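For this depiction, one protein chain was excluded, whereas all remaining protein chains were kept in their positions.
By letter and in written order, the chains are A, B and C; residue numbering begins at 1 in each of them.
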Amino acid sequence: MHGRLLVSCPDRPGIVAAVAGFLHGHGANITSSAQHSGERFLMRMEFDADGPLDGFEAVAEEFGMEFSFADASVAKRMAILVSREEHCLLDLLWRRRSGELHCEIPLVISNHEDARADVEAFGVEFVHVPNGRDVREAAEEAMLDRLGGIDFVVLARYMQILTGGFLARVGAPVMNIHHSFLPAFAGAAPYERARERGVKIIGATAHYVTEELDAGPIIEQDVARVSHGEDVRALQRIGRDIERTVLARAVRWHLEDRILLDGTRTVVF
Amino acid sequence: MHGRLLVSCPDRPGIVAAVAGFLHGHGANITSSAQHSGERFLMRMEFDADGPLDGFEAVAEEFGMEFSFADASVAKRMAILVSREEHCLLDLLWRRRSGELHCEIPLVISNHEDARADVEAFGVEFVHVPNGRDVREAAEEAMLDRLGGIDFVVLARYMQILTGGFLARVGAPVMNIHHSFLPAFAGAAPYERARERGVKIIGATAHYVTEELDAGPIIEQDVARVSHGEDVRALQRIGRDIERTVLARAVRWHLEDRILLDGTRTVVF
Amino acid sequence: MHGRLLVSCPDRPGIVAAVAGFLHGHGANITSSAQHSGERFLMRMEFDADGPLDGFEAVAEEFGMEFSFADASVAKRMAILVSREEHCLLDLLWRRRSGELHCEIPLVISNHEDARADVEAFGVEFVHVPNGRDVREAAEEAMLDRLGGIDFVVLARYMQILTGGFLARVGAPVMNIHHSFLPAFAGAAPYERARERGVKIIGATAHYVTEELDAGPIIEQDVARVSHGEDVRALQRIGRDIERTVLARAVRWHLEDRILLDGTRTVVF
Partner (left out) sequence: MHGRLLVSCPDRPGIVAAVAGFLHGHGANITSSAQHSGERFLMRMEFDADGPLDGFEAVAEEFGMEFSFADASVAKRMAILVSREEHCLLDLLWRRRSGELHCEIPLVISNHEDARADVEAFGVEFVHVPNGRDVREAAEEAMLDRLGGIDFVVLARYMQILTGGFLARVGAPVMNIHHSFLPAFAGAAPYERARERGVKIIGATAHYVTEELDAGPIIEQDVARVSHGEDVRALQRIGRDIERTVLARAVRWHLEDRILLDGTRTVVF
């Protein structure tokens, strides 16, 4: 199998040697490695192995490691939440279909019916769960009912708040695409506010969702140049291209186990 | 002469025809034109003319125009204020010397002595005016004494506040380079805060200075990609290259009379 | 109506005044104007007009102008030719559906059957015309039969040569997306050759098609950074995002009558 090992532990000498030694001792060939010393020591290795890799717990214990092994051939199960804007959703579905994203997409949930036909044309189940300030609790219960067995949730322009309770119970990382260059223009109507402020560059940000709005760890950002000639509609049009490519990159990195957390920051290997 | 005409007025039909007709009627050949309808109608025309262009006041009155004519061959007199970071200062001096920026630089003012030798090597007068919270008033008086006859003031990493009183009395536009992608990280220590927040792109912003810190009309911005591997010192190093090129572009546009104000936003023709 | 006027003529004084005067005299309000003096004088004006704009021939004759008026509300009829790679095709169909591209797409022609279901799902006619070295003539006849009444042909990764005869008879501009940063890697297998050469940036180019392969006037280009870690498949994946956005921008500019020819170069207003 082709495997991936992620390690997070306090920094001290000998970690690379111990992990590389373990893998080699179990017949695994390391094909890629990256490491970073931040608040903690973080490391990612890819390797080819024939047999099982039993016994890593001893290494982990010695160094106080959190770790996870992943089999690259196993597709993660990814659910997509979306509201009315369809560009990020369609883009993810296309990329999945073309083989660019290695995952299953068993489910799309929306608080609107608009995207049903498009989603079902990809052979993906579409579930309509109305959401809003007055039905938040019921909506989140209904979504949690459907998200069992999901490894990863992507908010592809989902314009509803998710409560801390939902995030605690969903049991999977949740990624969002925000249509601004965070920390600028967090919250509502970023293109309108970008136009109002007269910025010369707009952007989009993919981040993991935490309870605090648009404040989770940033995974990826990108920008495009704009001018005084572009009104809000033009910013939205230009922004859509940034949003979908930024989100697609962040999703791919997550699916490939490239993203680790170093405190409130991401490390992307 | 090669001239530039800037016009700002309420939008209504017939402006382009009237202005183009006036210029043609006075023997001027329009070599470039640009217009924008925002809060007001803004227009910039470049032209070649042999003789005087008397009588535009009549056109201006008809349309309620503010306007200005500039002779492209006349170099603006630009003063530079700087603190300890020298990269923007040296870059502007070098671009002026190489002919890239068409201006005179009669004066550099700094609240530190560090840059004296470099500035004087370019044949430019260097004036040391200590500044800080306790001597603000005296410092600004001293600077105002030296800035008579100056057309344009550039803050090339000048790390002191300029009061509203100074701005009102200096009698010339003041441009600043801020070392972040505004409106993100306005104020102090932007690279430290960018690192803390874990952004994946950093930037710089050239803007006209108003009384509110880092809130004046944005002229130009640019960005560079960074990763988890870059610490604050690396962000500063990468940022310096963005700062100097962003500032140089904005300064050139100002010297070429390309920047108009549309409310609190700039239009760059 | 909202109209667009494109003008191309030898450069001499008085053109702007004459055209602006004509439009104003016919009750039209100029909302946008741009001009460029290259091998010829080129100008584009947008305007709002209530009635007909008869009599421009006299102005045109005086200055030796080629000119064209376009009504912005009239959608151009755009045909798409495609082979197996679907990303540019789907992107154009989606942008048309979402209202981002103002055009009709009556027809998609492909030398493969692969894209039929996707195209028909957008309500667009799909025509399969096998093409290749041995059937070139018949293929081009068959395509010409279907392309009557078409205003604009887009090659959205169409991997067959179009002969000079076809181009002469099709009666509409033909735009191509080439998957390299021209003039680098013109011709076949650009990503393979980019990988072989070890470039650090790849790109894509939208251009008008002429008889000489990949040598027509360039309309738009963009690039992405790559590293030693990216193999040919990764370059193709990264490149697809550039191709579709570059093509979409060039198509939109064409549909908005923003592109003029200055000899063998384009001017994009």
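To be clear about the criterion, a contact is a pair of C-beta atoms (placed from the backbone, for glycine too) under 8 Å apart; a residue touches a chain by one contact, two chains touch by 3 or more.
In this text the structure is predicted, and so the values were computed from the model without any measurement.
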Contacting the left-out chain in the complete assembly, out of B:37, B:163, B:210 or B:245: B:245
Touch residues of chain B, complete complex, unshown partner: 86-87, 90, 94, 98, 100, 121, 237, 241, 245, 248
For chain A, the residues touching the chain missing from this view: 12-18, 20-21, 23-25, 27-35, 37, 225
Contact set of chain C toward the excluded chain (per top definition): 36, 38, 181-185, 197-201, 203, 217-223, 227-229, 262, 264-268
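Here is the rule we go by: only the chains that are shown with their structure count from here on.
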CA centroid of chain B to CA centroid of chain C, Å: 37
Multi-chain contact sites of chain A, meaning residues that touch two or more partners: none
